[in-house]
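Here the complex is missing one protein chain, while the rest keep their positions.
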Amino acid sequence: MEKKKTTIILFSGDYDKAMAAYIIANGAAAYDHEVTIFHTFWGLNALRKDEPIQTKKSFIEKMFGKMMPRGADKLGLSKMNFAGMGPKMIKEVMKKHNAMTLPQLIDMAREQDVKLIACTMTMDLLGLKEEELLDNIEYAGVAAYLADAEEGNVNLFI
Amino acid sequence: MEKKKTTIILFSGDYDKAMAAYIIANGAAAYDHEVTIFHTFWGLNALRKDEPIQTKKSFIEKMFGKMMPRGADKLGLSKMNFAGMGPKMIKEVMKKHNAMTLPQLIDMAREQDVKLIACTMTMDLLGLKEEELLDNIEYAGVAAYLADAEEGNVNLFI
Partner (left out) sequence: MEKKKTTIILFSGDYDKAMAAYIIANGAAAYDHEVTIFHTFWGLNALRKDEPIQTKKSFIEKMFGKMMPRGADKLGLSKMNFAGMGPKMIKEVMKKHNAMTLPQLIDMAREQDVKLIACTMTMDLLGLKEEELLDNIEYAGVAAYLADAEEGNVNLFI
């Protein structure tokens, strides 16, 4: 029997929305779905390495690079961000409840073979280079997303 | 013949997005779909009772509780909120057009047997207790959502 499929477009660069995406992805993988998360626009920031990487960039690319959060742990909240207070509060409560942090959720997704894709077109737009993103992810465009999604049982845009 | 299914994850706590979710849900129920709305993160606020409820909470839980809107009628807009002016304007126009308010849309959904679920994991994170939410809703986690969604014809994340 063919495996069920879940595909998620992660467009948002918010900590809470990325958490939701990875919780659903991990749940679906545990349910034995084939799962893809296609990271585009601000969602690419969840895949950035947290250390600065030396790359050749134009002026605007450098500006985008500096202004965007460097990696999953640095993302803000979609609501009640309060200049960074919100994420601290959420993370405090998560620790108390032994909930997994976003970086841990991403690690778990990789262990469960969730396919993590970075959208090459928006990487170009935002000036993000492959060496700035996590190792061992895939690079593709909208055609690859559609090929997965048209067979998908659960397709979400987050 | 099996009924078609619509599932909606309501992640957002914005009045306009919650309205969209409940309008689609009520439409689908009228079309004889089995409909589920899974409320998670800020979407839980649409299910809060509007009066303050006495509960035992930690300091951070109390802060979240105070800062988040208490019930469907108190939600802000995703755009042009203008410190609460936007919702007033929208509600004025809705009255003029005899459009249903969000609390009325929720009542209608309940009459049509739309299944309203509160995500237990994010209730814990935000410190929301069952007695603060509307009566006669269901409580579940991501596994229950996926069981519905993998059979769903229309699955949306709002």
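Just so it is clear, A and B label the chains in written order, and each chain counts residues from 1 on its own.
Assume a contact is a pair of C-beta atoms (placed from the backbone, for glycine too) under 8 Å apart; a residue touches a chain by one contact, two chains touch by 3 or more.
Please read all numbers here as calculations on a predicted model, not as lab measurements.
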Selected from B:46, B:90 or B:106 as touching the chain missing from the view: B:90
Options B:27, B:52 or B:84, residue touching the unrepresented chain: B:27
Interface residues of chain A (partner: the chain not displayed): 9, 11-13, 40-42, 58, 60-61, 63-64, 67-68, 121, 124-127, 142-143, 145-146, 149-152, 155-157
Chain B residues touching the omitted chain (full complex): 4, 6, 16-17, 20, 23-24, 27-28, 31, 33, 78-80, 89-90, 92-94, 96-97, 99, 153-158
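Going forward, only the chains that are shown with their structure count from here on.
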Turn needed to bring chain A onto chain B - CA fit, degrees, nearest 5: 120
Whole-Å gap separating chain A and chain B, where each centre is the average of the chain's CA atoms: 25
